[in-house]
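I'd like to ask some things about the structure below.
For this view, one protein chain was removed and the others were kept in their places.
Coming up: chain A.
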Amino acid sequence: MFSRREFAHAIAAAGALIGPLSGRGLAQGLSGMTEEALIGGPAGGNVSLIHVTDMHAQLMPVWFREPSINLGVGAAAGQPPHVTGEDFLRLYGIEPRSPMAYALSSADFAALARDYGRMGGMDRIATVVKRLRAERPDAILLDGGDTWQGSLTALRTNGQDMVDAMNLLGVDAMTSHWEFTLGIDRVTEIVDALPFPFLGANIYDAEWDEPAYEPYKLFERGGVQVAVIGQAFPYLPIANPRWMFPNLSFGVREERMAEVVEEVRAEGASVVVLLSHNGFDVDRKLASRVPGIDVILCGHTHDALPEPLMVGDTALIASGSNGKFLSRVDIDADASGVKALRHRLIPIFADVIAPDPEMAALVAGHRAPFAAELSEVLGETEALLYRRGNFNGTFDDLILQALMTERDAEIALSPGFRWGPSLLPGDRITKEDLYNATAMSYPAAYRSEMTGETLHVILEDVADNLFNPDPYYQQGGDMVRVGGMGYRIDVSAPMGSRITDMTHLASGEPIDPARSYTVAGWASVNEGTDGPPIWDVVEAHIRSVGSVTLQENDSVKVTGA
């Protein structure tokens, strides 16, 4: 295990290294940091895993601000990943304002971003993967899903840009979530051509209640059998449109997982890895109830943790999102099982890690047909635009304003998605930036009438998806963003009584349960929703305001945390 002290030491050493500035416009704060220092020492043990997850089709380096509010409830209250800001830095012994503080937390984000530059980029990730495989050619590269959705090019190519990039990267197995929002026909077309298995032990045929995808894959590595079990997002037909994959059923299916673990152990697996899209708190509970899993590579909730969180003998590893990080896990195992495990969360500092030319060429090839669109400037932002946070994010504030203005609505609703990179104050907003926050396959911006009572039911329902004390009832997104209406939420109250003091902001009046309000929103899971795509709505708004300014959003009052 990479201890807290070792981790802090490695980062300090990386910061202290002195070297010449490269010619690639190295971000000032990173001078002296090297690829070698980021990647770490030689591979230990005899089995290596490489984990990427929740890339959301981000082929290019991005700004991505981590959340400042990420509340845990029940047993997870105050536990990682529900620790943010300075508390997070203290917990893991990370120097404030250091490169890793910038990468992993939200404090001083805009200022530190200028010092340390963008993160991620598929060509940089490819460089790291190649370096790791130079040391250990048979390292197992695992993709936790949410890979094929989230950008203009992924939208236009139905995920083909990401499929081609991941194939070149050399993925050995993947699991899934947003992949299914391409529709089952397209998923089947891609999966049939993938050179690696698309795993999902919890994906069932809804009619016959039989497994629909391969549950696991066995790899012989370093003289032992390594089982990789896949677990897709359990609540796909609820959180995303069921009509897009009508014959599939998901769910946590804890008993099924226990059976599969027993099965792979019986087949001789010495190392059992769960490649999971459950979400961190679901994985924490699963690890406490299903014996025999050595490593859970967590996904879905977009958490990045610099060291594993141990639940009994199971190491939970959270590798972030949007291409910001990659985890390497070196394991020493023999026939009797795992002897030692060392994890390193590698931050993909785009100005330190050299682009891999082969991957850079593939990415450029996929972007070329859309070059004019991608670079089209719609306006600029004076505000830091970001999405992560339990209750609101400034990019969502912008989307809500656009919905209310362009769709002439009293109240706007925007889903609590966790994908979508950030923009810094002074940045131009390009069409690429807008699509990074909105690109998906059910974008219709509806306009509807809802009573105050209905709005309350919706808020309570979503709040329970986030704050139910039993993780198996959580869906892993954030609270629905609300424009034009404020409310108070007691996150520790039971469902039905968390949301109070709903207020119509324009009039200052309490929301009347019986009155009908005009509501605009997007990303409805209902088939046949009418309305223009959300990116057209937001583009029109940005063009009309020219420069985006936002007031501080204090319309949600939080208690019980």
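The rule is short, and it goes like this: a contact is a pair of C-beta atoms (placed from the backbone, for glycine too) under 8 Å apart; a residue touches a chain by one contact, two chains touch by 3 or more; residues count from 1.
Simple rule for what comes next: contacts and distances are computed from a predicted model.
Q: When one chain of this assembly is omitted, its UniProt record names it as which of these: "Putative spermidine/putrescine transport system permease protein", "Sulfur-oxidizing protein SoxY", "Glutamyl-tRNA(Gln) amidotransferase subunit A" or "Extracellular solute-binding protein"?
A: So the chain that does not appear here would be "Sulfur-oxidizing protein SoxY", according to UniProt.
Q: Which residue among A:I238, A:A340 or A:A506 touches the omitted chain?
A: Touches the omitted chain: A:I238.
Q: Of the residues A:V47, A:A212 or A:A523, which one touches the chain left out of the display?
A: Considering the complete complex, A:A523 is the one touching the chain left out.
Q: Which of these touches the unseen chain: A:V457, A:A493 or A:V545?
A: A:V457
Q: Touching the left-out chain: which of A:G416, A:P443 or A:G483?
A: A:G416
Q: In the full complex, which bits of chain A touch the chain not displayed? Write them out.
A: 206, 209, 233-235, 237-240, 242, 249-252, 255, 413-419, 446, 448-451, 453-454, 456-458, 461-462, 464-465, 468, 470, 472-473, 475-478, 480, 495-496, 521-526, 529
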